[in-house]
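One structure below.
Entry: chain A
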Amino acid sequence: MTVLDVRDLRLMIGSGAATLTIIDGISFSIERGEALGLVGESGCGKSMTARSIIGLPPPNARVAGEIDFEGRDILRMGSRELRAYRASQVAMIFQDPRAHTNPVHTIGDFLTEAQCEIGGVTRAAARRRAIELLADVGIPDGEQRLALYPHQLSGGLLQRVMIASALAADPALLLADEPTTALDVTTQAEVMAILTRLRRERDLALLFITHNLELAAATCDRTAVMYAGGLVEVQRSAALHDAPLHPYTSGLLCARPSIDHADRRLVVIPGRPVSAFETGPGCSFAPRCAYAEERCRSEKPTRTAVGAASVACHRAAELQGSLPIGSVEAAS
Partner candidate 1 sequence: MGVGAFLVRRLVGFVLTLFIASFAVFSLMYIAPGSPLSFVLGPRTTSPAQIAAVKARYHFDDPFLVRYWDWLIGVLHGDFGRSIVLNQNVADLITARITTTTLLVAYATVLFVVVGVALGISSALRPGVVDGSITVVATLAIATPAFVLGTVLITSLAVNLGWFPVFGAGTGVAGRLVHLTLPAVTLAFASAAYLARITRSAVLDELGREHVETARSRGLSEQTVFRRHVLRNALIPIVTVTGLTIGALIAGAVIVETIFALDGLGSLLVEAILKKDFPIVQGVVLILVAAFMVINLVTDVMYTLIDPRLELGADPNT
Partner candidate 2 sequence: MDTSIAPTAARTGAPLSLAGRLFASLGKAGLIALVVILVVAFAAAAAPWIAPYDPQAIDLGNVFAAPSAQHLLGTDGLGRDLLSRLIWGSRTTFIGPLLVILMSTVVGSALGIASAWVGGVVDGAIARVLDVMFALPGIVFALVAVAVYGAGLTTAVIGLAIAYTPYVARVVRGAALRERNLPYIAACSVQGFSALRICVRHLLPNLRTLITVQAVASLGFAVVELAAISFLGLGVQPPTPDWGVSVATGLQASLQGHPAEALYAGTVIVVMVAAFNVMGDSLSARAGASRR
């Protein structure tokens, strides 16, 4: 069952002559219990996508298109409906847990606030639920922790608390905006394990935003690769790893240093990542693409199906299966 269906989402900042396009028409969907990884570099618009889905775009932004949540269009909702939607249907966890928790309120307050203010639950009941939630994310002595303040917890613990609070209202969709980027690798693994388990237990739909292709591939059912405000490829994660369909994805895979052998130089994609408003006519990746032709520079490709996946590349059919996924040079 489709929980989220995004159709031709566009986001612009500013107005009149100074309008900048950040998201340039993207479409994707997420099924119940499915995890979709959204991968891209800085400036590609992935954070804005998540914020549009939860109905909190930046104040000076205009959002167009359709975001269907279980049949209702988020972008057409009134503010009261939106708040109800945020309170119980969708939840978001953020990259820096320390910046995203209020330092003057306790953890207990953080976990019970939404329940008490919106759900009308009593403080005692909310506290009990909070302790259960903490146990769910692997924090056993919840009772003591409730009285602590955010600055007294480590980053990893704080992120778990954030996950716990996100799940308090039993949402159908969880948006995770780079939840592990600010954590060290070991803690990263712990948090990801918790997320995966909870997702399976609650049949949660997950949009997992990251710049780490490996992480997305390891934890998500499908992966969507975003570049300059558009989706260039959407595939099942395992397949994407073995046989990428878009030169950009291939470039990202090749740029990973390998632990198996030594390279003389790291492979890079020439140029720098751009935002949607910095692209010209034609394919947004064309200036950096090793496979670009004349057609690529003048005509913008649309995302079309290739088997079970979809890709936005004029040469997708001919390149299929032949794009490299790693450096094959061995040290001499």
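Picked so that all candidates are chains of the complex that A comes from, given by their letters.
Basically, a residue touches a chain if its C-beta (ideal position, glycine included) is under 8 Å from a C-beta of that chain, and two chains touch if they have at least 3 such contacts; residues count from 1.
Because the structure is a prediction, the values reported are computed rather than measured.
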Worksheet item: All of 1 or 2 sit in the same complex as chain A; which one actually touches it?
Response: 1
Worksheet entry | Residues on chain A engaged by candidate 1 in the complex (per definition of touch) | 54, 56, 82-88, 91-92, 94, 96, 99-105, 113-114, 117-118, 149, 151, 162, 165, 169
